[in-house]
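All protein chains but one are shown at their positions in the complex.
We call the chains A, B and C, going by the order they appear; numbering starts again at 1 in every chain.
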Amino acid sequence: MTETTTNPFDTDDDAFHEECGVFGVWNAPDASALTALGLHALQHRGQEASGIVSLGEKGFRSHKGLGLVGDIFGDARVIASLPGRAAVGHNRYATAGETALRNVQPLYADFAFGGFAVAHNGNLTNALALRRQLVRRGCLFQSSTDSEVFVHLIAISLYATVLDRLIDALKQVDGAYSLVALHDGALMGVRDPLGVRPLVLGRLGADQNNAWVLASETCALDIVGAEFVRDIEPGEIVVIDDTGVRSVKPFANTANRFCIFEYIYFARPDSVVEGTPVYDTRKRIGAELARESGVEADVIVPVPDSGVPAAMGYAQEAGIPFELGIIRNHYVGRTFIEPTDNIRHLGVKLKHSANRAAIEGKRIILVDDSIVRGTTSKKIVEMMRQAGAAEVHMRISSPPTTHSCFYGIDTPEREALMAANHSVEEMARIIGVDSLAFISLDGLYRALGRPGRDAKDPGYCDACFTGDYAIPLTDLVGHKEREPALLALNGV
Amino acid sequence: MTETTTNPFDTDDDAFHEECGVFGVWNAPDASALTALGLHALQHRGQEASGIVSLGEKGFRSHKGLGLVGDIFGDARVIASLPGRAAVGHNRYATAGETALRNVQPLYADFAFGGFAVAHNGNLTNALALRRQLVRRGCLFQSSTDSEVFVHLIAISLYATVLDRLIDALKQVDGAYSLVALHDGALMGVRDPLGVRPLVLGRLGADQNNAWVLASETCALDIVGAEFVRDIEPGEIVVIDDTGVRSVKPFANTANRFCIFEYIYFARPDSVVEGTPVYDTRKRIGAELARESGVEADVIVPVPDSGVPAAMGYAQEAGIPFELGIIRNHYVGRTFIEPTDNIRHLGVKLKHSANRAAIEGKRIILVDDSIVRGTTSKKIVEMMRQAGAAEVHMRISSPPTTHSCFYGIDTPEREALMAANHSVEEMARIIGVDSLAFISLDGLYRALGRPGRDAKDPGYCDACFTGDYAIPLTDLVGHKEREPALLALNGV
Amino acid sequence: MTETTTNPFDTDDDAFHEECGVFGVWNAPDASALTALGLHALQHRGQEASGIVSLGEKGFRSHKGLGLVGDIFGDARVIASLPGRAAVGHNRYATAGETALRNVQPLYADFAFGGFAVAHNGNLTNALALRRQLVRRGCLFQSSTDSEVFVHLIAISLYATVLDRLIDALKQVDGAYSLVALHDGALMGVRDPLGVRPLVLGRLGADQNNAWVLASETCALDIVGAEFVRDIEPGEIVVIDDTGVRSVKPFANTANRFCIFEYIYFARPDSVVEGTPVYDTRKRIGAELARESGVEADVIVPVPDSGVPAAMGYAQEAGIPFELGIIRNHYVGRTFIEPTDNIRHLGVKLKHSANRAAIEGKRIILVDDSIVRGTTSKKIVEMMRQAGAAEVHMRISSPPTTHSCFYGIDTPEREALMAANHSVEEMARIIGVDSLAFISLDGLYRALGRPGRDAKDPGYCDACFTGDYAIPLTDLVGHKEREPALLALNGV
Partner (left out) sequence: MTETTTNPFDTDDDAFHEECGVFGVWNAPDASALTALGLHALQHRGQEASGIVSLGEKGFRSHKGLGLVGDIFGDARVIASLPGRAAVGHNRYATAGETALRNVQPLYADFAFGGFAVAHNGNLTNALALRRQLVRRGCLFQSSTDSEVFVHLIAISLYATVLDRLIDALKQVDGAYSLVALHDGALMGVRDPLGVRPLVLGRLGADQNNAWVLASETCALDIVGAEFVRDIEPGEIVVIDDTGVRSVKPFANTANRFCIFEYIYFARPDSVVEGTPVYDTRKRIGAELARESGVEADVIVPVPDSGVPAAMGYAQEAGIPFELGIIRNHYVGRTFIEPTDNIRHLGVKLKHSANRAAIEGKRIILVDDSIVRGTTSKKIVEMMRQAGAAEVHMRISSPPTTHSCFYGIDTPEREALMAANHSVEEMARIIGVDSLAFISLDGLYRALGRPGRDAKDPGYCDACFTGDYAIPLTDLVGHKEREPALLALNGV
């Protein structure tokens, strides 16, 4: 069908992409308005599309759209069309091919036992295998999202209660995921058995009796004035209903393998993860980087915006002035295309420009969070040299990204990862810097408050740096002979 | 969910509505362009939405839209996006609530055995019952169309071939339907066992070897230059592939109960049905009406456009001049709403205006095809009197519509049908005519070339006039307690 | 500028095009709703765009759009945004290049003396010359419409009152036009000195004291329930204010040269022009045609829709049956393009199809209103022969169209007019008919109730048949060296 299939291993952009944010509210007036605010605070986790499903006296209501939360839900009439005291919402990052409205979450289904809405952040590693089985059984898929596998598994489960059906479904899937789900009697939150993707529980103030919030990050609790209660645990299901919060732990084996890259890049700096502010962690990583690979320089220049806290930590540790040597243009529209070859050869940077005043004649240390394909780093270094930098050193606040992520982060295939194919020296030469250094794996763990990486129990998922994939990669085997068209009942 | 449920028994308009047209092509270059032309010729059967699925070397492609065929498929780039030598298409009539893009046909599904597209004209009378069973089994519905029931039944069938799965599905459904379906190896056409809805087979010219067309009416063959071959028979499946046309007749009991109202109103006057031109039949009905219920008058005035041929037949038989006493405005937009009470009281007619020159001081006979609720007839009669008609007689080219249609025509419930609740005399008084007459049931059959209605083998479905429902009305039992929300996996 | 210039001498379609309708109301509640209804009734005079300017307590309000009246003004909220007891409106026909919203009338200007809205039907024959003078004087044009010339002439007039400024402007323009204009104190209606374009005055019922209506045709009075008062006279200005209707006749020389083609084709059949119903006139023309050029035949077939009344008149006079041998498809979308050469060679007719039942084996007489380029006639004749017509005779209810219209009708240049370049015999051969005849000029005048054409005082503008151009064609001289870009201050 005309539906373009998404190759999760192919990106056209030299950056990691955030992979969705989820939010849920139970028992609060204006539940959908709170959800819209929460999604706004989680906008950095996905800017392509958003959806909210609310549950009111007259049943479930849904609204979804492509674009920013404020544009989709900023109109009071839209919020008014989503009445009720419970709601779940979702922000989506999506590559071009799959930005179809029918892929926008939360997904909703009317089961024989009632309505059910679910939103999920993450990736199932056996979704295609499951999908194939389900299609053989006669299930018709309407979207190309992993989430729909959940919905079908719940629909065909032989168990009676929603919770038992959900557990039945969860036991069949592999992957890294956080879910929020809403049915007529409860709001539920789930983290995968290794807790790779984040999910936190919050409580709305004294005046809002027994009002609860689930969110991908604490910054979404802050915006609605909710008090942080605790992280959902790996493998835990929380069931929130009018009697309170109940915890179910259906998995025999769980461990904590929280995504270390959330600390480095994804999470918002003002979020608190596992009791530690992300901002502090990033500054500590920067300081550790300064200790590990210091170099003489005149100024520290962050690659905005993600490199800023690490650069500040580096500058403070190194005692070198921190300067805004690169200005970021936040007004880049969705569709800016370089229109002619002539223009393309200008090597125009639409997002970044050099601040010559801070750079000219200076030895600079660029601090960035990661190098993926290396193409952007190369352009930025060129820009620095054109603006008169005397020396350009680059320091990266993560170890070399040598492996692809299959747990919810949109990374290129290994052949496209610069660090998977080149030594650090080669990378320095290609990118054109006078020196290049990454934080060491142990240094990263030290910044997180550990003595170093414990290979037996690292405590984090760091597969992108180590290849230590803790969750089986079922779909990856036989990836090449994968069906060209995803199996879908195509509504549009 | 926000999805508005469709009540098939409630219309807001005083008219019958056509219920869809289908078209399919096999083995012709420009298959999708031919399909667009065919759908254009079938536009009178549905003006709300259209869709085409084509099958080319790179698989299936689909395009759907709301509006007229010319607006959806008039752009050559759209046709170019639908390559291939086979295609199926669909025009849809739809009441307001269900005009969602995801309800637009053809429906497409990727089954385990390959892609499958289907478009259907008609109505299943046990669709809700089947839907309930399928949902209990774990099937997730994405649309509120009957067609999706077919698709799920095919998906879960235990048979191996597409044809056997289709037969398996057809044996479970009751209703009046014509289907065109396309899969990788064949184009298929189906008429229900009683042949209530039409479907014809055509062949494209000598230069297009083994190129075949299926269409709801012959006027769609004419526009693409296809030669009429034959009507598909009641209960017949035709399977068209590169070896030619094969006929499968899986039903033990079939009979011909073609919808008599297609002759009276639905079919285009230039179509030929069962070997008889619709135009001729309508004129013969008008002549029969003149013989049965002649009255002295100065002019015959058709209610345009559907009443015109019957009025011509009446005029020729009666020897009374035929005059355009009512002018139809074809430019009524989609959304014309009478904006204020003051305006509403003007009794404005947006579609019709009186042509005083043809009416003033005259005794007129209005000829129309049917009376549904009677509200439009009443307005037209008032308009005639205001324009100075001396007498207004009304003659109707169908018997009184006393029963609702459940076989694909969108009629009001019985309580809203004027003829179900009033004698002809009462109707005449309410509508305000000096006399009113309908053609008799036997007269109608005479116009169709029979001696009269044979109650044992009428040869047509005339349930709307007789209540003789030949197909069981499963869903109608228990209609009141029907679920308020249709069971759907809601993509949008 | 990107604005495409409009060449009024070039059309891409083989038909005349109606050139705008105007409507105005004074002193009625719901003035804008009445105007929308009036414009709907005048939709046949222009389907490309519509606009209404209303005058209420808070001043002037405007709404304009591209498309049908019902689509632009059908929403009650739009009408509510146009409050007041006075309004003027306009329907526009436009060739592709100039369908810019800024060309949609009524035009509105805030003059030093107050607001002023004007809508006009027709064409100025010295608009370019005036425009050039005004631009040299420093006037900035924003549209490419003739109407803006009026507005500038009024703006720069040295007279004090609006009426005097309007007269000052009218005396400078040549052309065929009807205007409705609205300012703070009055509604005004104007017909050009020769009365080429129509304008009628109506009065709203007893309950609406002193409520007046101006409209292009009486069918627009009928729809709002207004009583016909009289035609505005050639060269007359009517000024309607709260004291009643006043007539001003500023031109020394006036004459009646009403467009004879309004009778033949443009006006709606249910309109009454100069006391004569258009429908009757068309039938009389058909009867005259039968007398002048009768031929043996089996059936009379009208080319729908415009040829129908003349065909009926012909059939009644000749005593030959009238049959619908051509079915018109009213659902042709705006953008239907034949997508491939292969399809184009099929010679598909999107608007017309043959009704074989009425034609096969018959000698037919096709009755149409005119032949412009001849291409459509040729296609229709081919279609008739393919449907089995034994003989095809064509009778035209107007004399040969040998000259272009410069007075408001969009006709091709002379070199494209078939009758300007071929004898009737040649035309018959090219079109492919067995015989061809046009009504004679004197026959046409006889059908209008005159003994024949009086060359000294024809009483009608018939320049398209005679070349007798009664209004000077100033702009036409030097047409070839006309500026490529119209002079416009380009807002959008």
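Of note:
Heads up, the rule we're going with is that contacts are C-beta pairs under 8 Å (C-beta built on N, C-alpha and C of every residue); 3 or more make two chains touch, one makes a residue touch a chain.
A quick note: this is a predicted structure, and the numbers were derived from the prediction, not measured.
Considering the intact complex, the chain excluded from display touches A, C. Across A:322, A:406, A:445 or A:460, the single residue that touches the chain missing here is A:322. Which of A:114, A:225, A:388 or A:467 touches the hidden chain is settled by the complete complex: it is A:225. Contact with the undisplayed chain is limited, among A:133, A:353, A:375 or A:402, to A:353. Although one chain is hidden here, its contacts on chain A can still be listed: residues 29-30, 33-34, 36-37, 40-41, 43-44, 47, 67-72, 74-76, 79-80, 219, 222-225, 268-270, 272, 277-280, 308-309, 312, 316, 321-324, 327, 329-337, 339-340, 342-343, 346, 348-350, 353-358.
If you put the missing chain back, the residues of chain C touching it would be 1-2, 59-64, 81, 101-102, 107-112, 115, 132, 135-143, 151-152, 155-157, 484-492.
Just so we're on the same page, only the chains that are shown with their structure count from here on.
Ranked by C-beta contact pairs, the top pair of chains is B-C.
Between chain A and chain C the centroid-to-centroid distance comes to 62 Å (mean Cα coordinates, whole Å).
Contacts with at least two other chains are made by no residue of chain A.
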